[in-house]
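Every protein chain but one is kept in place in this view of the complex.
Moving on, here comes subunit A:
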Amino acid sequence: MSKEALVEVKNLKTYFYTEEGVVKAVDGVDYEIYPGETLGIVGESGCGKSVTSLSIMRLVESPPGRIEAGEINFKGTDLTKLSEKEMRKIRGNDISMIFQEPMTSLNPVYTVGDQIIEAITLHKGVKRKEARRQAIEMLQKVGIPLPEQRVDEYPHQLSGGMRQRVMIAMALSCDPQLLIADEPTTALDVTIQAQILELMNSLKESYGMAIMMITHDLGVIAEVSDRVAVMYAGKVVEYTDVDTLFDDPKHPYTWGLMNSIPKLDKDVDRLEAIPGSVPSPLNFPEGCKFNTRCPLAKGKCYDVEPPLEDTDGGHMVRCWRYEHLEEIKKRGERIYEDRGVQK
């Protein structure tokens, strides 16, 4: 890419030192986020998506967690080197975050207005009256009807979708350059989900900010992402733009993920599922971490971990045998067992 990256995560390692041992939640992750784009991060539960984002915000609970190695360059500053005080100036101002649970992400004892006003006054140094005016404006921007009235309501008076809109209003109130959204729609109904994603897409356009969208739902990825990083067991296993990923997944794991969601628009009558489950981060296997579940695993896969390799023009894949998968795909064969027939 010609543009300069807004965020550049390099070899990030975040470990948790627990009584059972060292949990390598994030174990060498690399990716970039460019201004104005949406990077999707997808992977099964426990693969380290949230910990990666918390590392960027420097919100990893410590102890037991610690950023072991790596760099997080945000506009040329390595965030891992900043003091807590310097970091506070960045949080909510340059980088904002919204969470999964709109039910619990707002403080029940304050009105939504109070909470947006807090977000505004934290960084902007404006008077309360002006902050209130801006809060109402933000509520309007995120599509909340009757904002002058809603601003004085308590979170319990709002629906889940409304609360998530309020969270977005709070997160965007200081005009951040990066918005991290950790499963922002998982807790919502499907129709509300679509509305929130649409809202985020349109706000991204008007604010020109970048979004890091964390989800385990490839549908969400398809909807909002420009580029995608697929994570497995604390590492990025495939990394490319969204169209390439869906047209030509090169990693056996991505292939499995894609084939385990029903496609209503395509004439697919079989669903494939990845067998087994994610290995415990306390004892990852030797070699490729996917080898316990990968139908193509063979020889070298059990001894040496594959690097994240550029296969062609920026399509990065971490697999020794992706070319083999390519041939199988060309032959129209499957690599996973059938999970059942969809009709």
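In this section, a residue touches a chain if its C-beta (ideal position, glycine included) is under 8 Å from a C-beta of that chain, and two chains touch if they have at least 3 such contacts; residues count from 1.
We adopt the following convention: contacts and distances are computed from a predicted model.
Enquirer: For the chain omitted from this view, which of "LLM class flavin-dependent oxidoreductase", "Ferredoxin", "Tetrathionate reductase subunit B" or "Peptide/nickel transport system permease protein" is its UniProt protein name?
Expert: So the chain that does not appear here would be "Peptide/nickel transport system permease protein", according to UniProt.
Enquirer: Touch as defined at the start, partner being the missing chain; which of A:L6, A:V26, A:I67 or A:M97 qualifies?
Expert: The missing chain is touched by A:M97.
Enquirer: Of A:V22, A:A69, A:L82 or A:L122, which sits in contact with the chain we cannot see?
Expert: Spelled out, the listed residue whose C-beta touches the missing chain is A:L122.
Enquirer: Out of A:M167, A:V224 or A:L325, which is the one that touches the chain we can't see?
Expert: Among A:M167, A:V224 or A:L325, only A:M167 touches the chain that is not shown.
Enquirer: Using the touch rule from the top, list residues of subunit A that touch the missing partner.
Expert: On the subunit A side, contact with the omitted chain comes from 57, 59, 63, 88-93, 96-101, 104-110, 118-119, 122-123, 167, 170-171.
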